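With one protein chain held back, the other chains of the complex are shown just where they sit.
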Amino acid sequence: MRLAELEFDLDVFSGPFDLLLTLILREEVDLREVSLAEVVISYIDHLEARGELDLEATTEFIVLVAALLELKSRLLLPGEELDELIELEPGEAVEELLARLLEARRYREASAQLARRLAGAPKVRYREAPLPPELRRVDLEDAPVGLWDPQSLGRALGGLLAHPPRLDLSHVLVARVSVSERIAHLRRLLRKAVEVSFDDAVAGADRMTVAVTIFALLELYKRGELSWDQDEPFGEITVRARPRAAVGALR
Amino acid sequence: MSELGRTVEALLFLSSEPVSAEELEEATGAGALELAGALLELGEELAPGRRGLILREVAGGYTLASDPHAEDAARSLLGRPRQGSLTPAQLETLAIVAYLQPVSRPEIARIRGVNAESPVATLLDRGLISEAGRSEFGAVLYKTTPVFLKLFDLASLEDLPDPATWDPTPEEEGELRDRLLAAGDARAGVAAE
Partner (left out) sequence: MSELGRTVEALLFLSSEPVSAEELEEATGAGALELAGALLELGEELAPGRRGLILREVAGGYTLASDPHAEDAARSLLGRPRQGSLTPAQLETLAIVAYLQPVSRPEIARIRGVNAESPVATLLDRGLISEAGRSEFGAVLYKTTPVFLKLFDLASLEDLPDPATWDPTPEEEGELRDRLLAAGDARAGVAAE
């Protein structure tokens, strides 16, 4: 069974997975109300019932759920609005969504038709062999001088130098601040001072950046580059660089 | 067997792709009528059940194929099934390429809603699709190949059914629209509370 067709019966939604995804992306279903744990458990139930692991579908599922988790965690951060991602009016959104569902459906039907056609094709085989050597090497040496235009080479190379515009195909993966950026930021601060307060490290930053900085902090802690103290919940966090020697010893 | 019939048989044996009557005429220097006669002769010689090979008309041309009766022995000798079956992702990707060609990988990904890298790579490996230049954004475009037509026993792409066949009736479409609008209203209702 295809992942997209997998039926879910959740508190807030009942229907195929691809409809759920599309509804979420168009904010027709509020992701904050969707229990992703429930989605994952339903999927695991489905896998168990099926008795075999479809690696491709499962990979697809993990990627999608990871993307949904990221989107949901952003939504849960107060003040982080998704307005910029939802530019369409409700009526427009429905038409756009409808068009996309119909398009997806059209090619799903087409692929089913191809599958039937393949099953019904005559059970013959065709030869797959290279040309015999005497025919393979075409006598390019007899071809006229200047058969091809050298400008075509320059043009082909020029085409390869072109950078594509950034096509934003996935609303879910819009990353405005990256963990590696924040890691670099923390390292910079810790080179200047042995100790830094977390509030100072994120002074003036928006909530998204604060959240990502916490990921960066965890990553650097894991690598043994720093440690921190927090005396009480919601209290001041003091970040401290680990001595180089200690870092080396950890490796 | 006539000399022309023999030449045609040899050409079909050597060519990895089906050869059209026009190409055969040009290569052999024979006239259309003469060539039609040779093809008829060859078709009789290679009629199913007579030899190990059969003459087939597919993908806009003529080609030789093994007779299905040899399938078990062929599988045993070559050690692989006649055609590795295609996964749903590969079939869907192939359907999109077949109908929209030339089409780029990002476009396929947009329609399928998931990355198309792995099915595209497999279809390329199996020779079912091939490159067809680049889009204005520099993405490689893909088209189907004669291998695709052969595998699916199609004379040409025109033999693919019109995709509009599968579009829902206006009633179904209206129902879907209502369902989506209702979902939107429910969402708006929650937000207003």
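Letters A and B mark the chains as written, and numbering starts fresh at 1 in each.
To be clear about the criterion, contacts are C-beta pairs under 8 Å (C-beta built on N, C-alpha and C of every residue); 3 or more make two chains touch, one makes a residue touch a chain.
Everything quoted here is computed from the prediction, not taken from an experiment.
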item	value
Of A:Gly51, A:Gly120, A:Gly158 or A:Gly204, the residue in touch with the unshown chain	A:Gly158
Hidden partner chain, touching residue among B:Glu131, B:Asp159 or B:Glu172	B:Glu131
Absent-chain interface as seen on chain B, which is shown	1, 3, 5-15, 19, 23-24, 26-29, 45, 50-53, 64, 66-67, 69-70, 73-74, 76-78, 104-106, 109, 115, 117, 121, 124, 131-134, 137-140
Sites on chain A contacted by the missing partner chain, in the whole complex	125, 127-132, 134-141, 143, 145-164, 166-167, 169-170, 173
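Keep this in mind: only the chains that are shown with their structure count from here on.
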item	value
Rounded Å distance, chain A centre to chain B centre (Cα mean)	31
